[in-house]
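One chain of protein is taken out of this complex; the other chains stay put.
Chains here go by letter, A and B, matching the order in which they are written, and residues are numbered from 1 within each.
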Amino acid sequence: MAWKDLLVERRSKETLNALLFFSLALLFVFQFALGPDRERLGAVLPGLLWLGFILSGVLGLGRAFLVERENDCWEGLLLTPGDKSAIYLGKLAGSLALMLVVEALVLALFVVFFNVDLGPALPGLALVIVLGTIGVAAVGTLFAAMTAQVRARELLFPVLLLPVLVPVLLGTVKVTEALLLREPLADVAHWLKLLVAADVVYLAIGLLTFDVILEG
Amino acid sequence: MSTALGWLAAAGLAAGLGMGFGVAPREVTQGNVQRIMYLHVPAVWVAYLAFAAGLVASIVYLARRRPAADRLAHAACEVGTLFLGVNIATGAIWGKPTWGTWWTWDARLTSVAVVFVMFVAYLLLRQAIEDRERAARYAAVLGIVAALNIPLVHFSVYWWRTLHQPPSLLKPGSSTMPPVILAALLVNFAALALLGAYFIARRTRVLAAEEEALA
Partner (left out) sequence: MPDNWTFVAAAYTIAALAFGTYWRWLNRKEREINALRGRHDTGRTTAGRDTARRDAAVRDDRSTAVRNDQDPAVRSDRTSRSRQPSMPGHPRPEPGSNPSIQQ
């Protein structure tokens, strides 16, 4: 048991490092792709930020069940007595924590490299980042379990996840955009409501159907 | 039953073509190219009906584990994807002469494209899982997620596109529609719905026969 926990913790650190450096690489590519045009950069910054978040999220979530898979513990998951949704919540919380840490660090990098002034936007930004990440993690954990045993999982997982996440992507980008332009949050209230609705739907489906995924 | 549906569909398609080309008048602004609408718009309605059927079938499968429900879900989502593909293709062909471009990221096209990719992913998942029973369970879950995501996609894309954005002039199926055009639209919708039902019926039959042949 302790060995497993140790393994999990080390794996998380590995994943964290990998994700961080992936985001850093993305940042560099964004800068090179967009060149020195400050204005254009400013316009696409929210999109870039969330592109970075979601791509790292896909990477991180794709590995959510890696430990079980690599160590032949899948049957262990299946045989767990009691409500399997606890496993879902556990995995979800783990992924969520990991993603939020990465996102906070990436945000900091963005501020530094692209000279962004967050200022009063920060609390709103924190809110939308949390809302968006919950949505990504809720669907992502479910889909990660679904694709864990599939041969083409590295391909299938993002193909499954990304179209489903379009509403979350749109909502978060729009709110972030408004916040960076110092618009009042009330203007984008409908987007926030959409994000909350999406989160509720995804979490509900995840909780209700995770048992089904872990039947075999 | 599927044979009867097939003949009804054929009759419906004939009627639809008659309405679309014979009865419906030449449209004032766009000219005759607008007749593509009689194919394009009903196709998406049928697709969404199919996905709704797939949603119900998926829920029933998870609740009751009836293999017929799984077959229906599979067939419905497959046929829905087919009709959605036709919708996208005909939309692009309609768009080229009317908007000057094959593709534009307007609200309708974009949300339909996203839904299309979602359900293609559904079909890919089914193909990727070898165990029949597991494929059925997982596909049911995905079918539910995808179908319930459709309204979220629509709202998000619509808001993304139309707020701060002037509405496009040549919106297909505008709200003030002359009754003749509406009638032609509805007839074509009935025709395509029958065709869709026919396809679903035959597809479920093929799935059932496959399963029986394997046993």
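Basically, contacts are C-beta pairs under 8 Å (C-beta built on N, C-alpha and C of every residue); 3 or more make two chains touch, one makes a residue touch a chain.
Here the structure is a predicted model, which is why all the values come from computation and not from measurement.
Screening B:Tyr48, B:Phe116, B:Trp160 or B:Phe199 for touch with the missing chain picks out B:Phe199. Considering the whole complex, the residue from B:Ala24, B:Leu39 or B:Leu55 that touches the absent chain is B:Leu39.
When the omitted chain is restored, the residue from A:Gly76, A:Pro120, A:Pro184 or A:Gly216 that touches it is A:Gly216. Interface with the hidden chain, as seen from chain B, comprises residues 1-3, 26, 29-33, 35-36, 39-40, 43, 65-68, 70, 82, 85-86, 89-90, 93-94, 96-97, 127-128, 130-136, 195, 199, 201-203, 205-206, 208-215.
Throughout what follows, only the chains that are shown with their structure count from here on.
Only residues 139, 142-143, 146-147, 149-152, 156, 159-160, 163-164, 166-167, 170-171, 174, 190-191, 194, 197-198, 201-202, 205, 209, 212-213, 215-216 of chain A touch chain B when the two sit together in their complex.
Residues of chain B touching chain A in their complex: 62, 114-115, 117-118, 121, 124-125, 128-129, 131, 133-134, 137-138, 140-142, 144-146, 148-149, 152-153, 155-157, 159-160.
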